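Every protein chain except one is present and positioned as in the full complex.
So that you can tell them apart, the chains are marked A, B and C in the order they are listed, and the count of residues begins at 1 in each.
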Amino acid sequence: MKFAAVKPVSRVLARELAVTALLLVGVSVVVFAILYLAPGDPLHTLGVREAPGLPRSWYGHYAAWFGKMLQGDFGHSIRTGLPVLPELARVGVNTLTLTLGSLVLTLLIAVPIAVHAAAHGDTAGNTAATIGAYILSAVPVFWFGYLVVYVFIHQFGMFPLISGTATKQAHAWLYSLVPIFVLGTASGTLSEMIRHLREELQRVLAEDYIRTARAKGAPVWRHAFKEGFLIPVTEIMSAKIPFLLGGAVIVEQVFNWPGMGRMAWQAAQDRDFPVIMGIALLAAAFVRFGNLLQRVVFTAVNPRASQE
Amino acid sequence: MDAPLLAIEDLRTYFYSRAKRAFIRSVDGVSLHVAPGETLGIVGESGSGKSVTALSAAGLVSDAPGVISGRIELHSNRVRRNLLDGLERYVRIEQRDGRVMAVEKDHRGWRRHAETTMAGVRGKEIAMIFQNPRSALNPYATIGRQLVETIRLHTSCKGEREAKELAIRWLERVRMDSPRLRFDNFPFGMSGGMCQRAMLAMALCAEPSLLIADEPTTGLDATIQSRIVELLAELKAATGTATLLISHDISVIQRLSDRVAVMYGGTVVETGRATQLLAPQAEARHPYTAALLASIPSAETIRRKGNLQAIEGEVLDTIDVPRGCRFYGRCNRVTEGVRERCAGLEPPLAEVAPGHKLRCWLYPA
Amino acid sequence: MRPILTIAVLGLSAAALCIPAHAAPKADGRPDGGVLNYSEYGRTATLDPITSNETISLRITELVFNGLVGIDEKQEIVPELAERWQASQDGRVYTFSLRKDVKWHPREGEAPRPFTADDVVFTYNMMMHPKTITPLKVRYEFIDKIEKTDDFTVVCTLKRPILNALAKFSFKIIPRHGPANSQFLTREDPFARSPIGTGPYMLKTVTGDGEVVLLANPDYFKGRAHIDKFISKPFADQNIMAQALMFNAVDMIVLVNPRNLPEVQGDKRFVLQPYNALSYSFFGYNMRNPLLAERRVREAIAVALNRQEMLESFFNGQGTVISGPFAPGSWAYNLDVKPLPFDPRRSRALLAEAGFRPGADGMLEKDGRKLALSLKVPIEKESEGVKRVVLAFQNYLKSVGIAIKVEFKEWQAWKEDVFLEHDFDIVFASWVFDDSADISSLFHSAEIGAWKNNFGGYSNPEVDGLIVEAKLTLDHEKRRTINRKLHSMLAAEQPYAFLWTLTNYSAYHRKVRRVQIHPYKFFSFADEWFIPESEQK
Partner (left out) sequence: MRHYVQAPGPVGEFSQLTLWQRAETLDLVYVGYGLLVVALVLASYLLGAFGWLPHDPQAINVGLINAAPFTPGHLLGTDFLGRDLQARLILGIQAYFLPGLLAITISIVGGCVLGILAGYRGGWFDTIITYFDNLLDSFPRLVLILLVIAAFKPDITYVMVVVGITGMPVTANLIAGKIAFLRQKNFIEAAHALGLPAHTVVLKHILWLNCRALLVIQATLGMAEAILVETSLSYLGFGVQEPAPSWGNMIQAGANYFLQGHFWPSTAPALAILAAILGFQLLGDGLNSLLEGRRRN
């Protein structure tokens, strides 16, 4: 009884972990299947041979490959001959910064708009903001990127590039905000965030228990925070990670951001299967991990989680 | 009878229905008063505006297009204040032949103003309990936290520990089983009855001067209902808190209230002492009240009539209010003598006996 | 432009004097210090001189390694790792005496090791080992063996005397203690990514996305290079690359995209230096297709193209239209052969002569078979220059009744189709030479086959004969005449539609001084470049 709020968390957490693991295996199967079906037997380029004692068959291949991966051996890049995993680790960090950065930045923009709209209904201000977000989300990312670069260069006389190039300039870190901003606003993230947060918050504010809170003169936000803010925010964040990772492929090209996206493109060019597979897997892992975190927060916050 | 604790004068609450592009006159000129320590029961079918009256009194009418006018005077610990004071500054209502044509409202100004006036009142002076207690409690916080919060907001004891002790004492007072354990429970684990008890504790722990109980028994199963009713009676005896009790269930009203107001179509159609108004054979009675009484299963109605009668017709749509008596459409006691008055002209709330008023052409003052 | 074909540098004379060793630092009174950021489009794969075959890597190996001999600004052969040499009378034995003051770049925590004859022998054996995959092998088949006589002398015996053999000894020497595998070199060998050499710059780091940092070698035997640090920055987008220069994010672009030339030209802060990479672009035919085996069809295609117009409007006219298989910069180019003129009427006439008649849709056909060809082009993100050419090509040929189907393929798939499967009719590509003269691997019938350069399968005994003759002759003048003959012959044969050679431009910030650019290896003279203190910041 006393631990009603605690016990489920651990239990549910365990379950979520299991699910995540299961899904990651599934992911690896999908990736494997794609290459298995591909013409020209790309699997051989991975140096995948049947594991000893296993029949010569697709699952033999798979087992061998999966086994190697578990030992952290993702093979070597065909193009550079480098082992894939450390390479990915290096660029993965950059992509993660880009993605998470833009998540946070988008939140900083979306939350005030959403909250304001939820609290005060449509006002000229937040309607305009919402429509603006809509339009941004419909602009092709890379074109938007070029636009931003152009504006920065010709209006502000600044050069919004990272990849070490900004080292020569004052407050270089500022420049890294630009790609983050572009990734965050374009590709639909911003508008969807605003909408989701707003809908959820409005739904919650209409709940009975909020009325109770008002009736007893308690601050409404204190009561609406968990269900109306914390949960939706984590939900939308984890839901958006895959989109952002996809967008990163583009944005990293435009802004010369040394991340996975650029590597993925290069790899697709060179049919560098070990690399592109590694990237697909790593990206999926990011997504799953984000999702796991969301579930953890949800479970920790919501006493009913264990009932679900 | 000393100065009323709560005096509602000509309260009007209108909502705008986006869907219908029209105004719903949920409360349309209601006047009520509650004396200290007394319980006023408001009874009526759903949609008769009784709940809205309560919400208006507690300043919880939050819908952007909702507008309130009239006076709601709260007179407690020697201060008298009009809870609707100054709100009229934020709205302009356009009427044409008794029909609201347009409303212009500065909602944010209204909201801010209302909040400031209600700040010291809600929870402290006026506490509320609602129907469906399970959804009325915050599912994300333990019972204890919600109680403690109220206590620390509205009572002198601010410390966490003594607040907790007080909370637990209140849980005992509302007959909560094993209060110490319940203290750490989340609402979802508890029965509706338990939740309602918790709600009660939460409402009363601030020792308010007025308790508004909005359909406190609705959404509970019968056995629990009676328990809650008993508990209410008991607590009222103990604390002597004045209560505004809203229910569609006459038996509840009968059990708990000193005075009763019957509402129909947004107005009070009859009001008086519970004893005389609900007495099996009263000499004067509004047809609607009669119909209500006839529709409840109670020993003597069955003995007298042998069967129950449902009220014919639809509940009044309060968008287009008829010129005449609001009940005219469904009234089964219209006589030729009064017909065109009933149809043409709304009857006044006339005093037929001391303390007993009703709104019907059959009983001229 | 890809694919590249690398052949040892041509030198002019075999006579050379020994030049006394410099002592570090350089005694030329020019300031040391400063950093040079230069941008590359794309990334390096390997950085050793043997396995790498991309221009990007080649530029870096040029900074890190030396050959036995080098080439100076005047295209003259000068001593590098070899101090002096003698050639035997029959020209089959070359004896090199090596410098004694050369040290290999130190590895972390190791003392720098001296350079000795063993390293030279080691390098040759590495290069020639059957398991080593390198474009160099074919070029050194003429060498019989290389042996050391003492620590600082090597003797090299040739299978047969060849013309300016000396120049061929500019191949880069790698240290015996370099590669992990001492038998042969593969791209997986760590040495391929963290090489050490004797050159003016030492490799410091290579980051994950291919940013390469090079530091000046303090005890470089020609004296420490002036500029402290070279940083090669990879870019994924050429437009951004140009902007990077404009905003001093980089100091140098090794190859400016023609479409960016106007901007850079306008800007006083930058020098735009043309250098004639010995290269040319062409449409190559697949002779295995009977339609294209017909010479008149090939010529008809050639005259249907308005090459001058394309050059003008797509590349701001930065280049010259060519007539034959040699880069115009080279001595072998035959100026008497004029490019085929743009002449659609003649084109139609030729096709009619070859028996093609317009079909129902106006497109030509011969006994029921349409004159329809597939043109395969590698996808590059920025290849809009290429797109322009191929689409214009398609357009020109449509007007004379030849249907072209343009197919874009990823780079890797394209290479397989062209060099391995030979599954194509026409390709658009460019050759980049570092020796303008040797075209044997392009047109000799012995070079037909998987991953060989004569992908079109062109074979003509007469041409084969001339090529061999040119290879074997020891007389420069004779070789010149042979090549001129080859030129006119191939110009008439049209195994390719020879298009043009583009003038390459390198753009760099004015602060970098005394910049000399080697047309092919680019950084050969980088140790002489410098940046005035005032601008080093």
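Keep this in mind: a residue touches a chain if its C-beta (ideal position, glycine included) is under 8 Å from a C-beta of that chain, and two chains touch if they have at least 3 such contacts.
On a predicted model such as this, the values are computed, not experimentally measured, just so you know.
For the chain left out of this panel, the touching residue among A:Ala63, A:Val139, A:Val220 or A:Ala300 is A:Val139. Of the candidate positions A:Val12, A:Ile210, A:Ala268 or A:Val297, contact with the unshown chain belongs to A:Ala268.
Taking the complete complex into account, A:Ala38 is the one of A:Ala14, A:Ala38, A:Ala89 or A:Leu174 that touches the chain left out. The chain not shown here touches chain A at positions 19, 22-23, 26-27, 30-31, 34-35, 37-39, 42, 117, 121-122, 134-135, 137-143, 146-147, 149-150, 153, 187, 195, 198-199, 202, 242-243, 245-250, 253, 264-265, 267-268, 271-273, 276-277, 279-280, 283-284, 287-288, 291. Although one chain is not drawn, its touching partners on chain C can still be listed: residues 238-240, 242-243, 259-260, 262-263, 309-310, 312-314, 379-384, 387-388, 390-392, 394-395, 406-410, 413.
The rule is short, and it goes like this: only the chains that are shown with their structure count from here on.
Measuring from the average of all protein CA coordinates, the nearest chain centre is that of A. Inter-chain centre distance (chain B to chain C, centres taken as mean C-alpha positions): 92 Å. Between chain A and chain B, the centres computed from C-alpha atoms are 50 Å apart. Between the Cα centres of chain A and chain C there is a gap of 43 Å.
The multi-chain contact residues of chain A, meaning those touching 2 or more other chains, do not exist; every residue touches at most one other chain.
Under the contact definition stated at the top, not a single residue of chain C touches 2 or more other chains. Note for the complex: chain B touches chain A at residues 58, 60, 62, 64, 107-108, 118-119, 121-124, 127-128, 130, 132, 135-142, 149-150, 153-154, 181, 184-186, 188-189, 199, 202-203, 206.
Residues of chain C that touch chain A in their complex: 37, 43, 45-46, 186-188, 192-193, 207-209, 211, 231, 233, 235-237, 239-240, 243-244, 246-250, 379, 381, 410-413. On chain A, the positions that touch chain C within their shared complex are 76, 79-82, 87, 90-91, 146, 149, 153, 158-159, 161, 163-166, 168-169, 252-256, 258-259, 262-263, 265-266, 268-271.
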